[in-house]
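A single protein chain has been omitted from the complex, and every remaining protein chain is retained in its original position.
Letters are used for the chains, namely A and B, taken in the order the chains are written, and counting of residues starts over at 1 for each.
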Amino acid sequence: MPQAAEVFKNKQSVILELWMKNQLSDIGLRDDLMSNEDLRVQSEELVDVLVSNLTEANLNDPQSMDFEPVLEILAGISVSRAKQGFSPRETGAFVFSLKEALFEVLQNELQNDVATLYEQTLKISRLVDNFSTVTFETFIRGREEVILRQTDEIAEISTPVIRVWDGILALPIIGTLDSARTQVVMESLLQEIVETSSSIAILDISGVPAVDSLVAQHLIKAVSATRLMGAECIISGIRPEIAQTIVHLGIDLSNIVTKASLASALKFAFNTMRLEVRKKAGVSAEK
Amino acid sequence: MTILPLAKDILKVYKEQDVVLLRNRVKERAVKIKMGLVNQTKLITAASELVRNMLRYGGGGEVVVEVITRGRDNGVRLVFKDQGPGIPDIKKAMADGFSTGRSLGLGLPGTKRLVNEFDLKSEVGKGTTVTIIKWANG
Partner (left out) sequence: MDRIPILKMGHFLLVTIQVDLYDRLAMDLESDLIRMVNKTGAKGVLIDISAVSIVDSFMGRIIGNIASMSKLLDAETVVVGMQPAVAITLVELGLDLPGVHTALNVEKGMDLLKGMIVADDVEELEEDDDTALS
C-alpha cells in the first residue's frame, strides 16, 4: 500500500492543479490584491518545497526541523499578505485549501484501504494545522509591524514645530500627552531651537484634552530643559477647565509663563524680543 | 519575556581615568544597537553617576557591559559591583535628597529615572551591586 509521502511525490502536479482550482473558485479570492499568475507561482513554490521535504518519518512529527524551509516560505507569504491588506480569513484560506487538495489526492489513491486512509489523513491534517498556526502567527506579526510603523509616523506627524517668527517657535500639541509622546515633543522642540537658534518657544496645549499631574510634570520638564539650553518656553492654550484642574490638583506652574491663547503668547514673545506689530497707516489709500 | 545576552565586556574601574574608558565603551555598545541620542546620553550619564559612587564609596570595582535582547528590543545592561562597605539603609538611599557624600543627593533616585530598569543589592561589609538596563527605544 502506498504511503502519503510517496503518493504526494508522484502526484505533485495534480495537487497543485487541485489546490489552484480550490483557490480560484473561492469567493474570497483577492485577484485585486494579487494576480492569479503570482498566486500560482507562490502555490507552486510551496507545494514543491512541501513535497520534497516530506518523508514517511517526519509526517508524524509536525515540529520536525525538516519543515523549516516550508515554514520559512509560509512566513514570507503571510507577512507579505498582511502588509498587502489581506484579511486573516483570506490568508487562512490559502493554507486550508491546500489541505483539501491533499485529502482529495490521498482519497483517490487509498480508497480501497479506509483504515490507512483515515490514519494518513489524520497525520496530514495535524501537519497542515501546524502550518496554519505558523501562518497566523506570522500574519499577526506582519500586522504588528505595520502598526508599529504607523505609530512612529503618527508620533512624527503629530508634533510639527512651526517657525512663527524669526526667533520664535510654536508647537501645537494635539491629543493626549503621555511620557513617550512628551519625549518626542521635547526632543523635536529642543532640536529645532538649536537649528533655528530661536530664543522663545511656545507650547500650545489647546488640543490636549486633559491635564493631570503627570502631564503637568511633563510640561514642567519641557520648560526646564528649554531653559537649560538658553531659550524661554511659554505654555499657551490653557482653557478655563484646565486652569481649574491645575489648581485643584495643587500643581505649581508659577515658575512658568502661561497664556490663555497662542495670540497672547505671541504678543508676550514679541514684547520680550522688543518687537512691535502695528497697523499700517494709510491702508485706505490703496487701490 | 526572556532576556538574552549578546555581547559581554568586563571593565575594571579603580581610578578616575577609567571612567572615561567606561563611558566610551558604553557609548560604543549603545550606538551599535541604534539607541537614540537622548537615550544614549541618559544611559551614559547614569553610568557616570554609578561609577562615581563605586569609586567614592566602594573603592572601585568591576563593571559588566552587556548587549541584551528580548525579542525585537535590544538594550544595554550594566552591572556595577564593588566590595565596599555596602549601604545600610537602601530605602533611605533611594529617597530624593539623601546623600552621605559631597554630591547633590540625587545620585541614586535620579539615576533610576534615567534608565528602564534599576536594581540595587547591598550587604553591609560585603559590597554593593547595581544593575541597570536601558532599552534602545525605551
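Quick note on the criterion: a residue touches a chain if its C-beta (ideal position, glycine included) is under 8 Å from a C-beta of that chain, and two chains touch if they have at least 3 such contacts.
Treat the numbers as computed from the prediction; the structure is a model and nothing was measured.
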Interface partners of the hidden chain - shown chains only, full complex considered: A, B
Touch as defined at the start, partner being the missing chain; which of A:Asn36, A:Asn60, A:Gln84 or A:Ser197 qualifies? A:Ser197
Consider the whole complex, including the chain that is not shown, and state which of A:Ile162, A:Met229, A:Leu249 or A:Ala263 touches that chain. A:Met229
Of A:Lys9, A:Lys221, A:Arg239 or A:Lys267, which one is in contact with the hidden chain? A:Lys221
It is residues of subunit A that touch the chain not shown, namely 183, 186-187, 190-191, 193-194, 197, 199, 221, 224-231
Hidden partner chain, residues of subunit B it touches: 16-17, 19-20, 23, 37-38, 40-42, 44-45, 48-49, 52, 96, 103-104, 106-107, 109-111, 113-114
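The criterion applied here is as follows: only the chains that are shown with their structure count from here on.
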Subunit A and subunit B: spacing of chain centres that average the CA atoms, whole Å: 33
